[in-house]
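All protein chains of the complex are present and in place, except for one that has been dropped.
Here is chain A:
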Amino acid sequence: MDNNTLLLFAGIGALLALASLIGFILKRRSGGAENLVVDNLIARINAWWVMVAILGVAFWLGHVAVIVLFYLVSFYALREFLTLTPTRRSDYPALAAAFYLVLPLQYLLIGISWYGMFSIFIPVYVFLLLPILASLGGDTTRFLERASKVQWGLMIAVFCVSHVPALLTLDIVGYEGRNLLLIAWLVMVVQLSDVLQYVCGKLAGKTKIAPRLSPSKTVEGFVGGVALATGVGALLFWITPFSFWQAAGIALLVNLLGFFGGLVMSAIKRDRGVKDWGHMIEGHGGMLDRLDSVCFAAPIFFHVVRYYWA
C-alpha cells in the first residue's frame, strides 16, 4: 500500500472511532434504556468497522484479492436478489447458469482485463442465453417476467458491481499503479453519501421525498447528504486523477446515481413486501441494502473515467 492509501484508511479509521464515540455517548445518555435508533446506529457503526477492515485487508493483499472480494460481494448480492424474486422449477437451468457460469466468467474476464468482453458479456451474450435456457424447459407461464428477473439480477448484482474492480483494468497516464485509490474514492464517496443522508435525515428530516418507496428518505437528508459527500469527494481529489472541480462534479454525479439506485431497489423490495434484502450485515440488512447505491454509480463512474482519462 502506498502512503496515500494508508493515509486514507487512517482517516476512515479516525472517522469511525469518532462515530463509535458518539454512539457510546448517546447510549450512555439514554441511561442504558432500550433505544432502537441508538442500538441500530451502534450496530451499523460496528458493521462499518468490519466492512472497512475487510476492504483494507483486500487492498493490502493486492488486485487479485480485490477482484475475489467483489466476486463474493456479487455472489451474496445475486443470492439475495434471486431469493426474493420468485422463479419456477423450469428456471433451474437459467439460475444454475447465473451462479455457476456467468458470475465466475464475468470476474475472470475482469481478471484478465478483457474490456471488449466483460463490458458486453452479460448485456449481450447472457441476455440471449438466458431466455434460450428458459425456453428449453418448455414452460411458458410468465415467460417474459421470469427471463427478465434473472437477467435483471445478473445486471445489478454481477454486471454493475463488477465495474468496481473493473476500475483496476484502466490505464490512466500519470496514475499508474494507483487504481486501487479510484475504488477507494468511489466506494467512500457513495457510501458516505448514504451515511450522511441518513444522519441529515435523522437530524433535520421533515419532508418525505418518496413516501411510497422509502419512508426514511427525506428532502433535507437528500440535499444535506449529497452536498456534504460531494464536498468530501472534492476535497479528496488528490487521491484521484481528477482536479478539484472535476472531482466535485463526478462526486455529485455518483451521489445522485447512488440516491436513485437506492430508490429503485427500494421499489423492488416494497413490491416483494420486504423491508431488507437480507440479514447478513447487522444493522444494515443484506448485502444489496448496503450496495444499492454503488450498483448504480459504479458502471457510469467507470465509463466516465474511461472515456475522459484512460
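Worth a mention:
By definition in this document, contacts are C-beta pairs under 8 Å (C-beta built on N, C-alpha and C of every residue); 3 or more make two chains touch, one makes a residue touch a chain; residues count from 1.
FYI, contacts and distances are computed from a predicted model.
Per its UniProt record, the hidden chain corresponds to "1-acyl-sn-glycerol-3-phosphate acyltransferase" from the list "Response regulator", "1-acyl-sn-glycerol-3-phosphate acyltransferase", "Heme exporter protein B" or "3-oxoacyl-ACP synthase". Screening A:Leu7, A:Ile54, A:Ala96 or A:Leu128 for touch with the missing chain picks out A:Ala96. For the options A:Arg44, A:Arg146 or A:Arg306, the residue in contact with the chain missing from this view is A:Arg146. Residues of chain A that touch the chain left out of the display are 75, 79-80, 82-84, 86-89, 92, 95-96, 99-100, 141-142, 146, 272-274, 278-280.
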